[in-house]
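Take a look at the following structure, please.
All protein chains but one are shown at their positions in the complex.
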Amino acid sequence: MLKTRLQSLALVALLGVTGTLSAAEATKPGYDRHARGMAALSTITGDGAGKMVESLRDVAPELSDWVIDFGYGDVVSRPELSLHTRELATVAALTALGNAQPQLKSHIKGALNAGCTPREIVEVIMQMAVYAGFPAAINGILAAKEVFAERGVKVEH
Amino acid sequence: MLKTRLQSLALVALLGVTGTLSAAEATKPGYDRHARGMAALSTITGDGAGKMVESLRDVAPELSDWVIDFGYGDVVSRPELSLHTRELATVAALTALGNAQPQLKSHIKGALNAGCTPREIVEVIMQMAVYAGFPAAINGILAAKEVFAERGVKVEH
Amino acid sequence: MLKTRLQSLALVALLGVTGTLSAAEATKPGYDRHARGMAALSTITGDGAGKMVESLRDVAPELSDWVIDFGYGDVVSRPELSLHTRELATVAALTALGNAQPQLKSHIKGALNAGCTPREIVEVIMQMAVYAGFPAAINGILAAKEVFAERGVKVEH
Amino acid sequence: MLKTRLQSLALVALLGVTGTLSAAEATKPGYDRHARGMAALSTITGDGAGKMVESLRDVAPELSDWVIDFGYGDVVSRPELSLHTRELATVAALTALGNAQPQLKSHIKGALNAGCTPREIVEVIMQMAVYAGFPAAINGILAAKEVFAERGVKVEH
Amino acid sequence: MLKTRLQSLALVALLGVTGTLSAAEATKPGYDRHARGMAALSTITGDGAGKMVESLRDVAPELSDWVIDFGYGDVVSRPELSLHTRELATVAALTALGNAQPQLKSHIKGALNAGCTPREIVEVIMQMAVYAGFPAAINGILAAKEVFAERGVKVEH
Partner (left out) sequence: MLKTRLQSLALVALLGVTGTLSAAEATKPGYDRHARGMAALSTITGDGAGKMVESLRDVAPELSDWVIDFGYGDVVSRPELSLHTRELATVAALTALGNAQPQLKSHIKGALNAGCTPREIVEVIMQMAVYAGFPAAINGILAAKEVFAERGVKVEH
């Protein structure tokens, strides 16, 4: 647990203030897709590979690997956009789709871990009322409410 | 045309560098929902109320009003999040939903008008491959390709 | 209850003014699923089996039959709800789903053929802004605008 | 509780037999969006602002306001269509979308509160088997079954 | 329980090695839609009409009948494609839609009952990461994990 925490902090330090990998880090020889994916995933989940990814491992270990290597290693860790913006975009998309509540909650946590404020998260979710309707936005806010309560964070008004 | 351009520039100036209304502007007496909505919509479309909103007016004028007053006046113009981030979130959501291509194209234009770079737009759309699948991301990129060609902008690599 | 039954019977005359089959018609021996389906489909399309259903026949004749026998014969022609209400419900659902524009246009025509006013159709579509977001509602209104233009009908304000 | 009940009854009386606000009521000076929204929402929920809307208030009070002012005040309370028809259209759309079960249950209750019979609600949900597939229709019926059990209502056959 | 098991085994025997009805069986006079549907449904659920279909009967008996007569009698039991392939296609579609988890679990069981291996089911679900995104695939695998645990089956690696 401590180890995971330290590892996570080290990765956060690696990812730095803006929450992106430097282009140099991300492309240097030997810094491979898997390591890059683990770094990004760990920052987002705050607990290493994440419980959800781990829970896939006995039935579909390839899917776990694809999440890490492709999802986080190839895509999410690209330095051209900050993790901060990426997590807000993911929260927007999952709120709008409305059919993946466990992942929406994970990425609301991930947005907090990437340095988004509760206010920013709430704004993005509320905006989805315009693009995907009120039920989607309401269910998104209820997911955020649960995450904020677990984490003890408040939305400043 | 010139008038629209000037009006748009004036509104951009009003909205300022960060693309947000100041809280003071947005809430001062007499600066109402409709004016606030028109300012935000005009910045995003670059052509006043936007052709799509206008095209609704003879059949469903209330819907035009709701887009402006509620969608842009109440929601999108809130100063708690920049137009820049809001447009990226909207592009993410519409790419993921995949069932509103005309609006996706409008908001790719809107993202450019709000100061997003083509690179940021492409990154957000590509990221949707992870959260909504490749067909959604591919159709999003093809929409962006059309908009970029119309606007003569290039994605820097 | 009796009143409803009588009303339903009165609404008869093989689809008649209100566009429902009488319970008596619908259940009498020999009045089979296919005939009942054709009657309902013909009222809704205004052109017999409908061009879309016909266009399926060479590749997937079973699907044509299922549309008629199951979709219209078993479900849509049930006398417990008027065709008028059924078509508004279908317009609502297809507007909200946003991924079947040809069918949405067919059912906007169908709603007119079942006696719905353009105003009722517009109200139901606009309401979807609340439940499925503005892009869905806007694309629904644009579909209605096309149908109303083809049919030369006006929305009274 | 009693107060809420009386308020709700008073609002039902105001909304009258057809479940619509009279055009005169709805547009008279001083009868504003919020009051109109509260009247419609209260009729639909049967318990004032509704538990779901209230539950948003600490995290996203603006979203609560938008539901009431825009969703119910601007859209759902429009007198051009009865609440009865509006609720059936909403039940159709939410059944078809299939990704907002809490809201579907709320609107099945709302449909009962607006005077729809259980039979009408069941017919609209079953019809969605044709337009959105059997899983959507089955999950809609299971939601209705729960609501009908809570309310002690029966579907007449 | 034993009776159900035997009945199920008898139906499996009737449906034969490939899991399809012979064209002769399926079309012979007197072998009607309902019987054909019950045979296919029973093979897929392994428990006669299936708990879900039964649970609809008091509120919406027509929907139960349509599932059996149309869904299984007209469509799923067609001999032109094996039940094995049909169940994999259904698992693919329900994973991609992501809004009908109870039905997805039923059809993962159904796929096992139709003779699909756990490996084939996992492969089809994982493939949906490409076409519908990772959240859909992950939620599909978690559904499979639950079903495999209940049934005591393992995925061979």
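Here the chain labels run A, B, C, D and E in written order, and each chain numbers its own residues starting at 1.
Operating definition for what follows: a contact is a pair of C-beta atoms (placed from the backbone, for glycine too) under 8 Å apart; a residue touches a chain by one contact, two chains touch by 3 or more.
A quick note: this is a predicted structure, and the numbers were derived from the prediction, not measured.
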item	value
Listed residues E:52, E:96 or E:114, member touching the removed chain	E:96
Option touching the unshown chain, where E:51, E:119 or E:154 are the choices	E:119
Chain D residues that touch the omitted chain in the full complex	96, 128-136
Contacts of chain C with the absent chain, listed as residue ranges	52, 55-56, 58-63, 66-67, 71, 94, 97-100, 102-103
Where the unshown chain meets chain B, residue by residue	97-99, 122, 125-126, 129, 134-139, 141-142, 144-145, 148, 155, 157
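Methods note: only the chains that are shown with their structure count from here on.
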item	value
Mutual neighbours - chains that touch chain C and chain E alike	A, B, D
Chain pair with more C-beta contacts, B-C versus C-D	C-D
Separation of chain A from chain B, taking each centre as the mean of its C-alpha atoms, in whole Å	25
Chain D and chain E: spacing of chain centres that average the CA atoms, whole Å	35
Centre distance in Å when chain B and chain E are each reduced to the mean of their C-alpha atoms	45
Contacts with two or more other chains, residues of chain B listed in rising order	62, 66, 70-71, 75, 78, 94, 96-97, 103, 128-132
